[in-house]
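One chain of protein is taken out of this complex; the other chains stay put.
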Amino acid sequence: MAFESWQAFIEMGGYGFYVWLAFGISFAAIAVLVINGFGARVKLQREFIKQQQRQQRLAQRKKEVS
Amino acid sequence: MSTLLTVKQLVSQRAGRTLFADLSFDLQRGDVLHIEGVNGAGKSTLLRALVGLVQLQAGDIRYFPESALPTDANDWRQQVLFLGHKPGVKAELTALENVSLQAQLSGVESIEPWQLLATVGLLGLEDLPAGQLSAGQQRRIALTRLWYSQAPLWILDEPFTALDTDGIELLQQRFAEHTAAGGAIILTSHQPLTWQPTRLQRLRITGGDE
Amino acid sequence: MNSASNWQAFRAVMRRDLMVVMRRRSDILNPLLFILMVVSLFPLAVGPGPDILGRIAAGVIWVAALLSALLGSERLFRDDFLDGSLEQLTLLPQPLALLAAAKVVVHWLLSGLPLVILAPLCALLLKLPLQAWPTLVATLVVGTPILSAVTAIGAALTVSLGRGGALLSLLLLPLFIPLLIFASGAVEASLVGTAAWPQVLLLGGLSLLTLLLAPFAVAAAIRVSVN
């Protein structure tokens, strides 16, 4: 352990603001990337459902015509 | 070697939609293949795929299948003439310049541009910039290629678009000459042909239906 | 079958492009006027003192050149794409990279070369000390071909999109950074009295490399765009 107390750990020898800012931004950016990846999947599912509905409408129209 | 082209089991999907699947046909010398289908059925895609402008999902396209020589890409490109929707006519250049530059690009040196323009009925408009001509007249400039091209296979996407009845008549006469001389034509058209080719094949693309 | 040799097709493409642009002279003139105006904005913005102007002159001229290259680049393939000439080019038996090279050469003749001729005037306006003029012209001579070739890649990639403008700058400007650095570095070297030829030579090498490789990238990009 390089630090004697929690307080010292947070302070980082006076550089606490910079160190924690750097780490904070880094992991926030990664979190955004991960969430975005899951979001894309959800969007795909929505698209898929829409597509199915479109197909159903098309099939229904065909039935009506014939 | 009378077979110009064989096509086997072409599959095309665009934007997740199946345009056609398992499409196969042969084309002999003297054949006319009329491709029919509603808007968006994939007619243009098919023609563009035949000349390699579009990559299809699967299938085999073979020019001169009976030829013993290995036919590399440059070989077939000289044997095929493709005219798409867009005429490829430069609006800034005159009709005359367009015709002679087009011929130079296709490697034909000995043409009579005046003669060609007279043939397609553009006499008197030779030195006007093509941009000032109507769509049908621009189309006629592009179509002059059919009068000097030595390619046996013509692939024409909607050749009759914007042409008047005289123009359509003229073009069909040229088609008849070409097929009589042992050439073959693949074309798409919404209008029925008024001319009856001796060997006409029809291909209907339904498109979209799975 | 009489098909054109590669050289004939190359010349035919060049002739057609030259003729087309000659009918639209404003397309050549406007980017040059643009450079002239950008250059004359700087004395107004930072003051006409020769010490400041002389120091930033090379940089300003080069930045203006980059921007003007972007300005005209959209038209490089746009008309050919819209009227169908581009797809006819891809169907010719000749290698597409060669025909693309012909278009790049024409583009350089009508945008790069006038820039070289215009350079002394810009240098004059910006009070660039006389000893740096030859270097400035030399960097423009060897640097503008890079500009034309790389611009052609970007223009070919975005030609089918219809709204290339801002996107094109986004793609191309990072690629121009080495050019900018070495060219203005060379002029600066001759300003402080050290040898500028290493940078000019380096630029020449880069220029050759770019001219050799870019046509293939342009050809590949055209094939994607006409798809």
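Going in written order, the chains are labelled A, B and C, and every chain counts its residues from 1.
We adopt the following convention: a residue touches a chain if its C-beta (ideal position, glycine included) is under 8 Å from a C-beta of that chain, and two chains touch if they have at least 3 such contacts.
As a convention for this text, contacts and distances are computed from a predicted model.
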item	value
Undepicted complex member, UniProt protein name, chosen from "ABC transporter permease", "Heme exporter protein C", "Sarcosine oxidase subunit gamma family protein" or "NADH-quinone oxidoreductase subunit M"	"Heme exporter protein C"
Given B:D22, B:D60, B:E109 or B:D166, the one touching the chain that is not displayed	B:D60
Residue touching the undisplayed chain, where the options are C:I117, C:L161, C:A195 or C:L208	C:L161
Contact set of chain C toward the excluded chain (per top definition)	150, 153, 157-158, 160-161, 163, 167, 170-171, 173-175, 177-178, 181-182, 185, 188, 206, 213, 217, 220-221, 224-225, 227
Residues of chain A in contact with the chain not shown	1-3, 9, 12-16, 18-19, 21-23, 25-26, 29-30, 32-34, 36-38, 40-42, 44-51
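Heads up, the rule we're going with is that only the chains that are shown with their structure count from here on.
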item	value
Category of the chain touch graph - line, ring, star, complete, other	other
Most distant chain from chain C, judged by the mean position of its C-alpha atoms	A
Geometric centre distance via CA averages, chain C-chain A, whole Å	42
Distance from the mean Cα position of chain B to that of chain A, given in whole angstrom	50
For chain A, residues that touch 2 or more chains besides their own	none
Where chain C touches two or more other chains at once, by residue number	none
Residue numbers on chain C that touch chain B, as the complex places them	1-5, 8-9, 12-13, 15-16, 19-20, 23-24, 79, 82-85, 87-93, 226-227
Residue numbers on chain B that touch chain C, as the complex places them	51-55, 74-75, 77-78, 80, 82, 84-93, 97, 101, 104-109, 129, 150
